[in-house]
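All protein chains but one are shown in place.
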Amino acid sequence: MSKRFELAVDRIKCDGRGLCAEILPEMIRLDSWGYPIIAPGPIPEHLMGLAQRAVEDCPVLAIALRRAEAQKQKA
Amino acid sequence: MALRGGSKTYTMEIEETIQNRVQARDAAMRLLNRLTTGAAVSALVGVGILGAVSAHTIPGTAGSSTASTATTSSSSSTTITSSGLQSSTTPVTSSASSAVAVSGGS
Amino acid sequence: MTDTLLWYTTRGAGAVSLVLLSAVVVLGILSVLRVQSTAWPRFLTAGLHRNLALMTLVFLALHIVTAVVDPFTHLGWLAAVVPFSSYYRTFWLGLGTIAFELLLAIVVTSLVRSVIGQVAWRLVHWLSYASWPVAVLHGFGTGTDAWSAWLFALQAVCIVAVLAAIGYRLMAGSRDPLAAARSSFQAGVDRREVK
Partner (left out) sequence: MGAERLASHVGRLGPLPKGGHSLVELLVRTGLTGRGGAAFPVGLKWRAVAAASRASAVVIVNGAEGEPHSKKDRLLMSSRPHLILDGAFLGAAAVHAKEIVLYIGEGHHAAMRSMAEAVAERTAGERRLIRIVLAPARYVAGESSATVHLVDAGIATPTTTPPPSHQRGVAGAATLVQNVETLAHVALIARTGAATDTVLVTVAGAVRTPGVLEVDSGTPVGEAVRLAGGPSEPARALLLGGYFGRWVEAADAWSLPINPQALRAMGLSLGCGVLGVLPVSQCPVCEVAGIMRYLASESSAQCGPCFFGLRALADACTRIAERGTDAGDLQRLHRWSAEVQGRGACKHPDGAVMFLQSALKTFGGDFAHHPAHLRRSA
């Protein structure tokens, strides 16, 4: 439970390169202008590897993994 | 009401495209692995081929004995720059070897 | 016998490294240009760029190690690390050392990009445009005798490919769709001089 992560996009850094949506289409799609729309909620275990890949491959470091819990506390 | 209907068809569209995009992703991942492996193999083969070509184009040609004598002679006189020594011998073989180069390259 | 084998391997690995490095540079530029198609997603360009860059290091290692242990050249390990410290072809070999160290810096910073941050990473990555030409020069300078014809042909191909990619990039301009609007907005709310 404590190891649940979700994806967070830095909207200012993101310039719509779209690699994340190519790598993880299960959770990320692009809007009409090429910017990612992330499915809400924690990343399922079997997609963690791809999610990590999406984070590492972002050319502008605009997407990151963060603890799902921290978000819940805030909301 | 238009909104309800609209968003519903839209989500269905998304479900469908997710499947396609997952398949495209998997195909591209396989392609990446194949291309990388292919590049590694061709690079290794390339080292072999280019090494061989390099051996052939060495002055006095392929004979490894000549090459090794060249090494020993130069190692005995390290202070003399070997580049000067070798380049002086090139004009004799250069035209022939460049022809080899062209045929080998194609 | 082993001596000459080493010597040939050095040259073969050097030439292969140059080809790989050129491919890496071209792929990097294609990445920035956001080249893609349905069968060729953008992460493929990026992934290949990274994989080939790591592969380049492997072949460069082969190139350097075989050159260093080759008794003919008497390089010693110092020459592989400190530029212009070898007796053998001091200048041209020094270029090779520089190119390699630049490349090493580029690869290492890329591996720790998330730690050092995007700005620092990008600054270092600009060194690619220095590393590649220096490597090409190193190839020209050290390619001996008739081998140079071979090498020249290979290098010509690499140079044409990279220059074409660079030219394409310069013509294409910025691919960030927000760049123009962003800078014009910022110009309107920039009060740095007033402060």
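As written, the chain order gives the labels A, B and C, with residue 1 at the start of each chain.
Simple rule for what comes next: a residue touches a chain if its C-beta (ideal position, glycine included) is under 8 Å from a C-beta of that chain, and two chains touch if they have at least 3 such contacts.
Given the structure is predicted, the values throughout are model-derived calculations rather than measurements.
Against the chain not shown here, subunit A presents residues 9-16, 31-35, 37.
Considering the complete assembly, subunit C touches the hidden chain via residues 177-178, 181-182, 184-186, 188-195.
What we mean here is this: only the chains that are shown with their structure count from here on.
Mean C-alpha position of subunit A lies 31 Å from that of subunit C. Touching of two or more other chains is recorded for residues 24-25, 28 of subunit B. Touching two or more other chains at once are residues 22-23 of subunit A. Here subunit A touches subunit C in the complex through residues 13, 15-19, 22-23, 33-34, 56-57, 59-61, going by the rule given at the top. Residue ranges on subunit B touching subunit A, taken from their complex, read 14, 17-18, 21-22, 24-25, 28.
Those residues of subunit C that touch subunit A in the complex are listed here as 31-32, 34, 36, 41-43, 46-47, 113-114, 117-118, 176-178.
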